[in-house]
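Below is a slice of the complex: some chains, not all, each in place.
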Amino acid sequence: GGNESSEAGGNNNDNESNGGNNNAGNSETEELSGSVQIDGSGTVYPLLSRIAEEYMVNEQQGVSVEVSRAGTSAGMQRFINGETDLSNASRTIKEEELQGLEENGIETQEFKVALDGMTIVIHPDNDWATEMTEEEVTDLFISGKYADDDNVLWSDVRDDWPDEEVNFYGPNENHGTYEFFVEVLLDEQDLVDGINLQQDYSTLVELVSDDENSIGFFGFGYYINNDDKLGVVSVDFGDGPVAPSLDTIAEDGDYAPFTRPVFTNLSIDAAKEKPEVKDFAKYIFEVADDLAGETGFAPLPEEELNSYIEEIDEIE
Amino acid sequence: MAQSLLKKKKPVMAENKTEAKPTVYDTKKLNLWYGKTHALKDIDLEIQERSVTAIIGPSGCGKSTYIKTLNRMVEMNPEVRTTGEVQYRGRNIFDRNYYVEELRTRVGMVFQKPNPFPKSIFDNVAYGPKIHGIRDKKILKQIVEKSLRGAAIWDEVKDRLNENAYGLSGGQQQRLCIARCLAVEPDVILMDEPTSALDPKSTLKVEELVQDLKKNYSIIIVTHNMQQAARISDKTAFFLNGEVVEYEDTNLIFSNPNDKRTEDYITGRFG
Amino acid sequence: MQYMDLDAVQSRMTKRIFFNRLSKMLFLASAFFGLIVLAVLLYDVVSDSIGWLSIDFLTSLLSTNPDIAGIRGAILGTVWLMVIVGPVTMILGVCTAIYLEEYARPSKFTTFIQTNISNLAGVPSIVFGLLGLTVFVRLFGLGSIVLAGGLTMSLLVLPIVVVASQESIRAVPAHLREASFGMGATKWQTIKNVVLPVALPGIFTGMILAISRAIGETAPLVAIGIPALIIPAPSGIFDRFTALPMQIYYWTIDSVMVQEYAYLAAATIVVLLLILFTLNSIAILIRNKFDRRY
Amino acid sequence: MSYSANVKDMIETNRKNSKLAKFEKMIPFLLFLAASISVLTTLGILVTLLFETVLFFQNVSFREFFLQSEMRPLNPTNPQFSILPLLGATLLSTGIAMFVAVPVGLTTAVYLSEYATDKVRRILKPLVEVLAGIPTIVYGFFAFTFVTPFLREFIPALDRTNILSPGIVMGIMIIPIVASLSEDAMSSVPNSIREGAMALGATKFEVAFRVVIPAAISGIIASFVLGISRAIGETMIVTIASGSNKNLTFDVTQSMQTMTAYIVEVTSGDAGAGTTAYYSLYAVAMTLFVFTLAMNMFARYMTKRFREVY
């Protein structure tokens, strides 16, 4: 373990110093203090916590940015109650949530922060299912598509694949990832029965990496940090199989159909009242493209990020 | 029976007395129950100032109960009920307006087992004055010295006032407890078998001390030891089954008891 | 008539005695089983922590980068938490004990309080967490600050202090009380000057047990919502915070993202256990030193 | 001495000026307030749980909660709320824990009370009790990073998160509760009874299992019940090491979610306040509370009974 860690550490350090250089230009701004409260999606958490740390270390030592990860909905609930300044989400804000915000007189703005690729993972020794078409992937997860009792065999998908039963895995309903997968990719059709849904990603990673006949879906970040234990399915969206990577899941990349943006919602009121919130919100988009990749996300195009910064700047 | 006997004797007794000292305690028809146990029955006793009054009687006759009634310590048992009156210096101690704390400040008590606080010797003696609001260090020092001298233990402890009282021997502890009593300058000192846990030498010291103290204090002492009662007391009350069988000058009671039961007890026929 | 066949008894005897010896060894092994597991556990965390536990680790602030991450914030969070738990449980616990032992008359209600306290001792800590979340965090609007966490923990460990204090007050010999009352001291003066000083070692032992429990409890903190990333160390009871067990929790579940977090968790566990063992040694010392009969 | 005439007077004046009397009168009341905090705590727990539990049962029927078998609180299309999978997992983990703790704890108690010399007991007992003082988060870490991988060497089918390993670790945590309380109960069996059996030619084993244990049985059962109630309420070990599958199954190699772990998941999870899923956490907590309360009362009753025996 020791070797790996020092490697990882080395990478991090490099990136950090890059980040530091990048931001050097902004450092003439005034000293701020206070705190920024962030809650929401656990998927977005790694990215936002990196940014927060970067901000606190290199930008504004006086500000405490506190990041929680109660989950998209629970975070949104706190956001509606006015307890937080920013709320991370792995999906767009819902109608009811907007209503709640309105009732409480909280004005908000939703921003994309980065892009996440829905990664289809398999056992590393699985050498047959490394390439699948988009339809095969979605059908595999839809109840009743391949087998009425949902006891799907690999050979049901393609004849030359083994006669063994496929075991399904995924994050549970607690996660925005689940919502995106079912609502967007599966078009709200039922998931196969018997799919093993987990709250905890470490469990999921282990489950998939322990089971030769596993197939699962989760965010690219969880895959890339465990790529020694997991295999990945390259998905054919019509132009040949594409493996998810930071390049392919980028905006308009080849993996785009399975790519989703992750968001953060800014309380405009908080940004108006607390300069540190506004400053940090801007900072997010200043460094997002550098830090996204490090945490397993593809960055948004620079123009888009810059336009966000301008938007926030206009808040008075 | 004993009751009626006593009533007959009381006036006689008063006549017998040559030098009538003022009364400190006047007990009138005192009855006391522990729940259903009738522990004291129609007690009538007058106790005189600056003298030693001994209370004797077999185990369970109510000696401790009576003496603890005099400073109302007996009420620490919530089951206790009393009727009758105990006048201390002319005031009924059961009076609603009479705070027990006030009574107990005037009436000190020494127990069977020496019970110093687990504090320094100094703090043990200073405890009383302190809880009564005396904070001045210099005055406290004077009080402590005077009280320890009064209890005839000053010379033994003067160099170790800050040591824990539990380092003292049993006899020293008991005298320390007496000193603790003296520190608040009480009027009466109640002693419940103060020497029964002590060796003969310490007992002698405490007995001498009691003789000495009666110059300034009224002392009521419960004892199992007839010889002790005879040696140190001026008057003796003999209790039996919660009643006062006989109350008389000590020399009279031991030389010529009026009641058969007193005689039987004194001569060791029971108890 | 003869029922006992001596030969049969004889031949069974050997078996029974062998069985007795065997079970004695088994039982001894079983008594050591727990200790062996304890040793394995300690070995496991200590060996995982080697290379990660250092002065820097103790004094650095939290970071998402395992190489520079430290637990200064978590340590201070735990310390501040105890700044609440200590006095609050001490005051409430000792007062409750004094009330029950010295003032309360035996009544249905007193029995009810007593039963209630021993039942509270058995309520799962996560339920106390929900209470804290609802009452301190939400109803009082404190948010998840040290004060809210501390009060929640205080309620959780209160029964430990109450029971220990009660036992130790009960053990104060009656004759000391009598001595004080005999001096004309009031009830409160007696309690303050005589009963409490004598009962103090026992109360302290109970306090240390309670604090040890509070230091290690995680579930209530999870319930009241401690931020996963909070870098500045708290500097008061109104600050948001993280605590040692929370840090262990987050690092353990996040080790899926960054494997090194598991080592950080192990290092933090070593720190936590060291604190607990120290506290318990102090408790034992106090108990031995003051185990005096009056 | 100069002051001496004054001590009595000093005391007298101090008494008259003393504000103590008034203060003294307030003390019992103040102490009573402190004592009532514990009652308020219970009340607070009840009210907290009750309110939301009632709201929950307005949306979900008792039947569904207690009799059906699916727990899918956040399922967007067809949420289901049955406590049975959680209850099953709780009972299963508790069962495993007791499966470890009862034999080990009881035999440890037998060893300590019947075989060990005084000296050995005085050293061994506190050492065993150290196990009870280790924070549960540490046990959780241990179960997750050590026991599970270790068990997987022998049981390849064991999932990375499963109910077996936290169950075992919980059992280890409970050993001292069972051992210590059982030992107390067994030591209070009078020696004369032991001698009676020995004099008949019984071996120590026969004395322990046929005389002492039956005589101390209510105390021993009380220790089991307290152990069970600890296991039921234990949170962090299962949260970390048993995962979050909400399937009703008895396969201990699988991931399962106990009631306590469910509460953790929902409080730190995705259910928005005001949704049925959010209220379900209180309904589960209420069930848990009632469960452990009943257990504790039962243990108290048993302990009392065994005190009255001889």
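Order as written gives the chain letters A, B, C and D; numbering starts at 1 within each chain.
The rule is short, and it goes like this: a contact is a pair of C-beta atoms (placed from the backbone, for glycine too) under 8 Å apart; a residue touches a chain by one contact, two chains touch by 3 or more.
Since we're looking at a predicted model, the values are computed, not measured.
**Student:** Only one copy per chain type is displayed here, so what's the full stoichiometry of the complex in this file, written with the chain labels?
**Tutor:** A x1, B x2, C x1, D x1
Keep in mind that, in the parts below, only the chains that are shown with their structure count from here on.
**Student:** If you average the C-alpha positions per chain, which one ends up nearest the average over all of them?
**Tutor:** Given all protein C-alpha atoms shown, the central chain works out to be C.
**Student:** Roughly how many whole angstrom separate the Cα centroids of subunit A and subunit C?
**Tutor:** Roughly 39 Å separates the two chain centres.
**Student:** Averaging over Cα atoms per chain, report the distance between subunit B and subunit C in Å.
**Tutor:** 49
**Student:** Can you work out the whole-Å distance between the CA centroids of subunit B and subunit D?
**Tutor:** 54
**Student:** In subunit B, what residues contact two or more other chains?
**Tutor:** Correct list: 102, 105, 132, 184.
**Student:** Residues of subunit D that touch two or more other chains: which are they?
**Tutor:** Those would be 268.
**Student:** Using the touch rule from the top of the page, what pairs of chains touch, sorted by label?
**Tutor:** By the stated definition, chains touch in these pairs: A-C, A-D, B-C, B-D, C-D.
**Student:** Okay, in this complex, where on subunit C does subunit B touch?
**Tutor:** Subunit C reaches subunit B through residues 105, 173, 175-186, 189, 193-194, 197-198, 292, 294.
**Student:** Touching subunit A in the complex: which residues of subunit D?
**Tutor:** 72-77, 159-161, 243-245, 255, 257, 265, 268-275
**Student:** Across the complex, what residues on subunit B touch subunit D?
**Tutor:** Touching subunit D: residues 99, 102, 105, 129, 132-134, 139, 142-143, 146, 184-185 of subunit B.
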